[in-house]
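Just below is one structure, and these are the notes that go with it.
The complex appears here minus one protein chain, its other protein chains still in place.
In order of appearance the chains are A, B, C, D and E, and numbering begins at 1 in each one.
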Amino acid sequence: MKIGVLVSEGPYTHQAVDSAYKFVTAALAAGHEVPRVFFYHDGVNVASRLSVPPQDERHIQQNWTALAKEHGVDLVVCIAAAQRRGMLDANEAERQGKDANNLAEGFRISGLGQLIEMGIQTDRLVTFGD
Amino acid sequence: MKIGVLVSEGPYTHQAVDSAYKFVTAALAAGHEVPRVFFYHDGVNVASRLSVPPQDERHIQQNWTALAKEHGVDLVVCIAAAQRRGMLDANEAERQGKDANNLAEGFRISGLGQLIEMGIQTDRLVTFGD
Amino acid sequence: MSTLHTVNKSPFATQALVSCLNHAKAGDAVLMIEDGVYGGLGGTGLTEIMDEFGKNVSLYVLSPDLAARGLDPKRLIAGVEGVDYAGFVDLVAKHDRTQSWL
Amino acid sequence: MSTLHTVNKSPFATQALVSCLNHAKAGDAVLMIEDGVYGGLGGTGLTEIMDEFGKNVSLYVLSPDLAARGLDPKRLIAGVEGVDYAGFVDLVAKHDRTQSWL
Amino acid sequence: MSDVKKFLYLNRRAPYGTIYALESLEVVLIGAAFEQDVSLAFVDDGVFQLTKGQNTDGIGMKNFSPTFRALGDYDVQKLFVERESLEERGLSEDDLIEVVYEDEDDDWEEKPAIRVISRAEMADVMADADVVLSF
Partner (left out) sequence: MSDVKKFLYLNRRAPYGTIYALESLEVVLIGAAFEQDVSLAFVDDGVFQLTKGQNTDGIGMKNFSPTFRALGDYDVQKLFVERESLEERGLSEDDLIEVVYEDEDDDWEEKPAIRVISRAEMADVMADADVVLSF
C-alpha cells in the first residue's frame, strides 16, 4: 500500500516529527511504500543542516536524510512555509539575495502542489502535527 | 520600571512573538526600560536572517533588529535551544564545523544564565509563548 | 501584592483559562490576549463561571486581539474591560508579578 | 468504510479527544499517541465517557508512548488495547482513511 | 477508484493566534487547480475563522479573511460549518462572512458556499472523504 505522510511541526519542540519517523520506518519494514513525506508549517525546520543537538540526543535531520537515502523517500519541504521561516537551498538563497543557505542533503524545496499530488497518488495520508 | 521579556515561540507560526513586539514597543513608548528580550525554545528561530516572508506580511526578524538598534534592547538567543534548532552565528558555525550561519544583526547568542540574570535585574518579567 | 495573569488560549480549546481562574486570588487581574480573548465572549457555556470569578478578579481583554477576530466589544461579558497594548503595559507595572498561563 | 482517528493531545489539556469521539462513527478506531495516551488512563473523570464511546469505537494507545510516560498498561481503561508502531501501520492500512485531531 | 478524490480540509483552530488557518487556506488555493472534489470543514474553534468584521490593524498581522470570500472564484463550493460548534461559542450563521460561488449547472446562479450543518452531518462529511488534511 502507498502511504503519504505530512509533518506539520518542527524538530525537538514537538514529538510529531519523531512519531512520523518511527511510523515511516515501521511502514517500510511492513512492506508498504512511502513515496513521499511532505514538511509543512514549522515542519520545514526539520530540514536544517545547521542543527547541532546534544551528543546524547537523536539527530532528527540526519536520521531523515539517512532514511531518504536508504529507502528513496522523497522529502519535500514546502517553499512558501520555508521562505517565511528562513529555510533555503542554494538556488533559493541566490534568488532571494541571501548570503547563506541551510537545507540538508536528502530534502528538496517545492510547492504545495506536491502535497496535493501526494494525496492523489497514495492510498493513505497520515498527518503528524501539534 | 525595568521590564524583561521572554519569547518562547517561533515567528509566523504563533502570535507570541508578534504580541511580544507590540508589548515591548508600548512599554518603551510609556517610558519603561526593556533592557533585554530573551528568546528560548522555538523563539530562537526569530533570529534567522534567511527569513523571506511574503511582501504583504510583516518582517518579524527585521522589525526586532530595527527595535534593538533604535532602543538598545539586548536581544539574546539561548545557545542550547539554538544549537538544537540550527540557529548559529559565525563563531558557533566555525566551532561546530558548519559551513554556514544564519543569525541576524542585532541578536546575540548566549547562555541561559542571561535569562536568570534578566529575572534578577528587572522589576517585571513577562512571558509570551504557546 | 497582586498578580497579573495572562491567558492566550481559547477556553474552548484548552484548560488554561479555567486553571488560571482556579489559582487567581482576590485582587488579581486576568488579561486575555491572542486566542485567549474568546474567553471574554458572553452567551457561552463559560459565562456563568466567568461571572462568578469576576466578582473577585478583574477581567480584561486585549482590544486589538478582539478586533482582529471580528468580535464586537458588545459581545463581552459584563465587567470585562478592553485595554490596548499601553493598557497591557500599565497592568504589568501595576501588579507585582506577571504569570503566563500558556 | 471506516476511519482511523489519531489523537495526540492530553484530554486534560485540550478538547481534541472529546471532539474526536463526538465525530467518530460506529466501526471507527481511535488511536491515542504522544500525549494523547493519557486519554487511556482509568480512574479519571473521563473514564465514564470513554467507556460509553468504547461500545461503538475501538480504542487503542501507542504502547511506546505509554511506556515513555511511565504508565503501566494495567492502568488502562478496560477495552483499550496497546499497539506498537507496526500495529499503528496496520491500523492505517486497515481503515479507509486516517484523520488526525491536532 | 475514479480519477477524482474527495479532499477534506479540516479546520479546528482559531485564526491569528497560530498560522494554521492561514496556511490551510494556502493549501486550498493551490489544491483548487488539481480539479479534485474539495470540501472545507470548520469544527470547534475553526468556526472562528469565518467571523465577519475581522480587523487586524492593531496587531500588525495580515487580515486573510477576505481570501475566504474569494474561494468561490476558485470553484471551492463547499464550506461546511458545524452548528453545535457555533452555538457553544455564542455564535450564529449571521456572524459569519458570506462566501458565494456560481453554479455552472444552474445558469451560473450565485449560491452560498457556507453550509451550516449538524454535528451528525459533519461526521458524515468526514466519513465520506478520501483524504483528510488536518490543520
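Note that in this section a contact is a pair of C-beta atoms (placed from the backbone, for glycine too) under 8 Å apart; a residue touches a chain by one contact, two chains touch by 3 or more.
The structure presented is a predicted model; accordingly, all values stated were derived computationally and were not measured.
Asks: What shown chains does the left-out chain touch?
Replies: Result: the unshown chain touches A, B, C, D.
Asks: Based on the whole complex, identify which of C:10, C:58 or C:98 touches the chain you can't see.
Replies: C:98
Asks: Who touches the missing chain here, B:37, B:67, B:81 or B:104?
Replies: The single option touching the absent chain is B:81.
Asks: May I ask you to list the residues on chain D that touch the chain which is not drawn?
Replies: Within chain D, the residues that touch the unshown chain are 8-10, 12-13, 34-35, 38, 41-45, 63-65, 67-72, 75, 84.
Asks: Tell me which stretches of chain B touch the chain missing from the display.
Replies: 6, 8, 40-41, 80-81, 111-113, 115-117, 119-120, 125, 127, 129
Asks: In the full complex, which bits of chain A touch the chain not displayed? Write them out.
Replies: Here the touching residues of chain A are 12-15, 18-19, 21-22, 56-58, 130.
Keep in mind that, in the parts below, only the chains that are shown with their structure count from here on.
Asks: Any chance you could name the chains that touch chain D and chain E both?
Replies: A, C
Asks: Any idea whether B-E or B-C has more C-beta pairs in contact?
Replies: Output for the comparison: B-C.
Asks: If every chain is reduced to the average of its C-alpha atoms, which one ends up farthest from chain A?
Replies: Greatest centre separation from chain A goes to chain C.
Asks: Compute the distance, rounded to whole Å, between the mean C-alpha positions of chain A and chain B.
Replies: Result: the chain centres lie 26 Å from each other.
Asks: What whole-Å value do you get for the distance between chain A and chain E if each is reduced to the mean of its CA atoms?
Replies: Those two chain centres are 27 Å apart.
Asks: Quick check: what residues of chain A touch more than one other chain, meaning two or more?
Replies: Only 8, 41, 80, 125, 127, 129 qualify.
Asks: Among the residues of chain C, which are close enough to touch at least two other chains?
Replies: 8, 12-13, 34-35, 64, 84 - these are the residues of chain C that touch more than one other chain.
Asks: Can you work out from the touch definition every pair of chains that touches here?
Replies: Contacting pairs: A-B, A-D, A-E, B-C, B-E, C-D, C-E, D-E.
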